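For this view, one protein chain was removed and the others were kept in their places.
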Amino acid sequence: MAKKQGIVNINHKRCKVCGICVSVCPVQNYKIENSKLKEFGKCIACLQCERYCPDMALIIDTKQ
Amino acid sequence: MTKELTYLNFLKQERLPHQWCPGCGNGIILKLACMAMEKMNFQQKGTVMVSGIGCSGRSAGFFDLDSVHTAHGRALPVAEGIKLANEQLNVMVISGDGDLFGIGGNHLLHASRRNTDITVICISNAIYGMTGGQCSPTTEITSKTLTTPRGNEDSPINVQALVTAHNCFYARSTTFHFNHALKCIFEALQHKGFSFVEIKSQCITNDGRRRGFKNSYEMMMSYKETYKINNSTNKLEHNEIGIIK
Partner (left out) sequence: MTKKLLQGNQAIALAAVKAGLNFYAGYPITPASEILHELVNQKTVKVLQMEDEIASINAIIGSSLAGAKSMTATSGPGFSLMQESIGHAHMMEIPLVIVNVQRVGPSTGMPTFPAQGDILQCKYGSHGDYFPIVFYPNSVAELYEYTFNAFNAAEESLSPVILLSDSYVSHLYETIEEVDYPVSKRTLAPLGTSNRHFTGLTHENSKPMTSDPEVHKKLIKRFEAKQKKVSRKYNDYEFIENKNSDILLIAFGALSRAAYDLKDDFSIYRPIRIFPIVEKLKEIAKKYKEIVVMEMNAGQYANEVERLLHREIKSIPILGGKIDLNEIASKLRRIKRKK
C-alpha cells in the first residue's frame, strides 16, 4: 500500500505559533524558527495538527 | 487545489484570527462545535448561538449565525427564552465554567429542571480566564490560582450530579480527546431536551503557567493522562470522561 502523503497549508495570518502542531505531529514535520512556523515536507496526512490547531490555521491536503 | 474545511463556514472567517491567546482551548472547542453542527446538517437559518461573558463568552460572536452575547451568567435564561418563543430554532450555548456554574449556577439548576431543549457546551478551564486567573467553581482542590495562592481549599462543583439529578444529558470530555468530544457534542445536539457537555479545556495564560505547565500542549497531555473514556456508565468517576443520557 502506498504511504499517504500530505501537503501542508499554513495560514500564517491565523497562526499564533502556539506550538501545538509541533508537539502533536508524529513525524516532527514542524519547527518554530524565528517565531514562525515552518514545515519540512514530511507530512503523512494523519490530520492531527489540522484538528488540534486552535486557530484554524492548518489545512492538510492528502495525496496517495 | 487546497481542500475546503467546510465546517468552518459556520464561522465568520473574516474575524479570524480570534483574539484568544496562542494555544487556548477555546479555539478547539469552537471548531468542535462547527464540526458537530455540520454533522447535524444545521443551517445558518434556524440556528442560534448564545454565550455569556468571559474569554469563552466571546465564542458566539464568531459564528456566522444570529448570536447573542448575554450578561455574565445569563446565557441559559436567554437561550431558554429564545427556544420557548420559537421551538423551531436550534439553540446552542457555549460559555465558561465561571459563567455557567458560578454567577449563573442557579439558572443551570432550573434550566435542567425545566429540561428545555437546548444544548450547552461548557468550556471548562477551571479558571476565570478573562479576569486574570482567579479560582473558579471547577478549580480542583489544592490547585493554585491568583486567588488561592496556598491552594484551593474547596472541592470543585459536581456538574455531573447537578445535571443528571434532573435526568438530563450530561457528557464530559477534554480538548485532547478530540473525537470523543465531537461525539459528545453531536449526541448532545441529537438529544431532545436539555443537554450539557462539559469540555475540559486549557487556559495556558492565566492558569497553566501559574501551575508550572510550559505550554498548552502539556496541559492537553495532562488530560490524556488523567481522563479515561467510559461510555457505558451512568456515573462518571472523577478521572473518567463519557456520556450519560
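To keep things simple, chains are lettered A and B as they appear, and every chain counts its residues starting from 1.
Just so we're on the same page, a contact is a pair of C-beta atoms (placed from the backbone, for glycine too) under 8 Å apart; a residue touches a chain by one contact, two chains touch by 3 or more.
For clarity, every value in this text was computed on a predicted model and none was experimentally measured.
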item	value
Visible contact partners (per top-of-document touch definition) of the missing chain	B
Omitted-chain contact residue, chosen from B:L8, B:M40 or B:L89	B:L89
Sole contact to the chain not displayed, among B:G46, B:G132 or B:G151	B:G46
Missing-partner contacts on chain B, residue numbers	12, 44-48, 50, 58, 60-61, 63-71, 74, 77-86, 88-89, 106-107, 109-110
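By our rule, only the chains that are shown with their structure count from here on.
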item	value
Inter-centroid spacing, chain B versus chain A (mean Cα positions, whole Å)	26
Contacting residues of chain B [partner chain A, same complex]	2-3, 5, 8, 11, 13, 16-18, 20-28, 31, 175, 178, 215-217, 220
Residue numbers on chain A that touch chain B, as the complex places them	9, 13-20, 22-24, 50-57, 59, 61
